[in-house]
Structures are given as C-alpha cells and as structure tokens.
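The complex appears here minus one protein chain, its other protein chains still in place.
Moving on to chain A:
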C-alpha cells in the first residue's frame, strides 16, 4: 500500500486523539534523540579536540631558538658579552651584530617632513653626532623629554627611534637591554642573535623536513593608519607563509595569511591576530584592506587570524592571537636584521622528530663553527620536551630531555592514548544514556500504539471488511509510529543542538554537530518507530474482522 495523503491524515488524527499519551511518547522519543545527537556531537568534538591537541602540541614540530638557556654566565668568553663560543671564528662575529649589517654611517633611511622642515631620519646609532633624538608617537614626533618636536633650527639631522624605549641608545638602564644582549648566547632563549636566514635555508635542505619558517619577533606598537588614537601594544612576528602549516589549529576569519610572494616582494602586509583586530577595529569588524602603521611604516592588512576549533581557542596567556604577522623579509628590509629569533620546522613524519632534531643540531654547530667542547649557541626543542619542561626547574628539565632521546614519541603517543581512553569512557557513558533514553521512548511509542489499536478495533474491523489487507492495516499503525518518531526526532535534534551548544558554551566541552549526525539521528528515530510499532501493528493486522466489528 502506498501511504497516501489519507493515511498520513489518518495517522495525525490517531495521534491527536490521545493528545496526552502522544505528547508523553513524543517526549520520550525527543529525549532519546536529543541524547543521541548530543553524544554524537560530543564524540565528534572530543575526537577533533584530541586531533587538535596533538596538532597544537606539534607532534612533528621542532623549534630552534637563538641562545642557550642551559649555559651559565661562567661560559662567557668575552667580557663584553658579545660572543659565546671560542671555536674558530669569523672575524666579523667579534663586532657587535648591528655593526655587521649596518649601512654606512650617515646613510639616509627615510626623509620625513616635520612642520614643513625636512628631517633626516636615521635608525638609532647610525645618526651623526649632535642629531636630535625623536620618538614616533601617535600624534607626531617627540623629543626625549616628551615635548613635541620643534621645527629644526637648521635642516638638522634627526635620529628616529623606531621601536622600543628600551632601545634608546642614549638612555641609561640598570639592566642589559635587548641591544646589549645581541650576540650574547647566555642572554636567554630567543633574545640572543645567533641564528641567520642562511641557517634556516640550510636546515630546509635536510632530509625529512616538511616546512621551515624563519622567525623574528619583538614588541611593537601598532596604530590604525588614519586614526592614530587607535593603537595597541603587541608583539610582531616576522615569519613566513608556512607558519599556519606548523600551527594546524589556526584559521583565517578574514582574508588570507602571508604568501610566498609577500615575502619575496618584501611586501608591507600584515596579518592581525584576532585580539589585535578586535582592539584596533572593534569586535567582528573585517579590517582587511585597511592600513596600519608600525614604526611609522604603513602596512596593509591582508587577514585576521584565529583558531579553528574550540579546543585551541585563545586562552589567557596565549598570545598567538595577540600578535601581528608580517613577512620576515619585510622586517629584514626595514630593520636590516639578519638575525633570527627562531627557526621552526616540521618533520614529515612524527617518528622522525628525534633523528631530525639531532641532524639540525649537528648542522647548526657546523655552520656556527662551534668547537667540540663548546656548548650550542642555540637550543633545539621539540614540543614534547617543552611540555615536560613546563613547571620543572630548567636544570632538571635539561637532564630529563637530554637523557630521553625518544621522549617526544613516547609522550605524544601516551598523551594521545590517554586522551582517547578518556574520551572513549565518556562516549560509552553517553551512548548508554542515549540507548536507555531511546528504549524508554520506544516503549512509550509502543504503549501509545497499543492504546490506539484497542480504541480503533472497530475501525480496523471495518477496514478489513471493506477490503484492507493485513499489510495495509499494519502499515497504517507503523506510519502512525513513524510520524510520531519523526516529529519527536526533529524536536530531539533541535534539543540536542541546543544542549550541545549549551555544554560547549557553559562547560567548554567540545561539541561538533555535523549534518550527517543529525541525519543519522533522524534515521535512528524512524527505525525506533518502526521497531516498536511492529508488535502493535501486528496485533491490529491479526484482528478477526467479525469480532472487531462487534467491539464496542
């Protein structure tokens, strides 16, 4: 029998006859389906969360950082603190780093007009004697005592400080400044300047390397180009196009990330972390195409960066989205930096990380001409080592990571399996709840149908007398259950979506609802209707029409 309109109407009428019982049975189905949808969502969320955590943990990631925190002060071989190794040296290495890359003294980097008077702008120590020192501020250039710069008495040379007050060469500090620490391997991770772009290119040649990203980073103040009152003090990262490949949890909410061409062209383009974009342009505003300035240089915004899933969304202390990203070559061109803070690379396979990190270490030692007894002037870290190092005294961390060559593999696998185990237990519990709810819902459906069969015995007898086959009668009751379960199922899916959203919002559980899981839930609801209507439908179909017609 084809269930025509008549039979659907009939099923509706039957359901409406016992409103209370229908509502109760429907709630049963609803709860069951909602539990199913929620558990599917949480299951999928948990799975993605494990994957994200593994990716975020950087199972295949190796980071080379300039400097070596394992080194003590006693290893300083130069009282000026400029070098940290005593191997065969390039004579240029003995000079302070800025001298190595410095353009000829007095070279003009940029000329700006201030109060219609030309200033010759120099970068920090490259200015001639007697030059006026100016600092870029949102409202103009100021002198070292904070006053707005006067028009120059004569077309004087001015000295422009590009970034941080700490970098003021004339200021007296009671602590070593970043510039002081250039070339000092003991200065601390990342702040020493021992890695070069050439090192990064050499590392890229090693077998088993997937991506290499050269990186510099420093604090900087970012302004909105046409509104200098909007500014944010954050960290810039000079980096390369492949960085998102190393941070798989990332996604672009607007625009795109840096491209290979951006780097080759030294383009003044900038990708904002979501926090920066929100601070400068307001939440949810798409700033792509607008201009910012950093060190008074214009940068075009090409994208806004955030995380792909809940699991790797920014948390307090996580500054990867409170940062801006520009091509490292652009930074190099503007600041004449040839030293890198980091070289990040990914191994093609996770199991290769230990071997590769040893290879990188050997290669860099060779390139830096470090003698046998001399410690590294860089630090090679795998993410597992970083995880272990957290919260442990550095000396202890060094001992652990130094003595366990395979620690990365061990930990990643352990982490993955323990996460998966936890998720599995949670899923089994949820699946159990869903199954029990569905069972209860199914019994409710069956109860309603048995009631319906009893109430409609006479009608069933009449339909049989008028020529309905048994299958026609059975189909009619199955249709009734199907209708109930599909309505209950749709409501259940909606409830499940709300519940998943609530769990995600208020308990930070990772829940992902796919159209597929909604579809599967609806199929399950339909199957529930069919399975639990078999007995009542069969009972109706087997009614003796003579008895049924006499039924009152």
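Keep in mind that, in the parts below, a contact is a pair of C-beta atoms (placed from the backbone, for glycine too) under 8 Å apart; a residue touches a chain by one contact, two chains touch by 3 or more; residues count from 1.
Operating definition for what follows: contacts and distances are computed from a predicted model.
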Look at the options "DNA helicase", "ABC transporter ATP-binding protein", "SufD family Fe-S cluster assembly protein" or "Molybdopterin synthase sulfur carrier subunit" and return the one that UniProt uses as the protein name of the missing chain. "ABC transporter ATP-binding protein"
Can you work out which residue in A:288, A:464 or A:479 touches the chain that's missing from view? A:464
Interface residues of chain A (partner: the chain not displayed): 1-2, 4-7, 13, 458-459, 462-472, 545-546, 549
